[in-house]
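Let me begin by handing over the structure; questions about it come next.
One protein chain omitted, others in place.
And then chain A:
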């Protein structure tokens, strides 16, 4: 944290995005291992997550993801619906394999199962709800990255990204930031360019449950050019819908 080169620092837009998505808002309690990621505790009891640390862990996680030669060997999982779209989009852009919905127990350990997979890396949206894949990963030597809240237990998690994993915007933003960082590292997108894909693409939508095609990515890109402060994100979702319909 102290001696990183300036290039690794977050931009102001990134921090503003995080604040807008409320990724800094933790829960009422802290798990002992998450204590170092908190900044402060508000009067109402809620913890505030140190976004500098969130940024750092995203950087670290992205580097781990990039190190996997075959991106299809990366499994991204979200049991909870709030994270499913983000997980699918992430997998789309990175080339990973997404598991949404129920994680059938034995997917990593039962070699007889048709869905048997042997990933090299596991990314999980919530260590509590995605307990099953975390446990199975521990049986098969798979390192794990997880989006952890202040209340999350870090059993079986190798890299914890402290953030708010209860809000759909926050989850979306975290996966968006991860994806973007990976694409930067790979050189797919030049650094200091804004990524044409908007965070909105990763945000969970109640009505439409099917995974979308990449046309919508282009549509989402159309409305707004690189705007510094993205507090207007919520209205952009409506633009997207109208464009589709």
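Everything below uses one rule, namely that contacts are C-beta pairs under 8 Å (C-beta built on N, C-alpha and C of every residue); 3 or more make two chains touch, one makes a residue touch a chain; residues count from 1.
As a working rule, contacts and distances are computed from a predicted model.
Only one chain is not pictured, and the protein name UniProt records for it, out of "Protein YIPF", "Small ribosomal subunit protein uS5", "Anaphase-promoting complex subunit 10" or "Exosome complex component RRP45", is "Small ribosomal subunit protein uS5". Across the entire complex, the residue among A:44, A:70, A:193 or A:207 in touch with the chain not shown is A:70. The residue from A:111, A:192 or A:207 that touches the chain not shown here is A:111.
Interface residues of chain A with the unshown chain, by the touch rule above, are 68-70, 72-73, 111-112, 116, 118, 120, 139-141.
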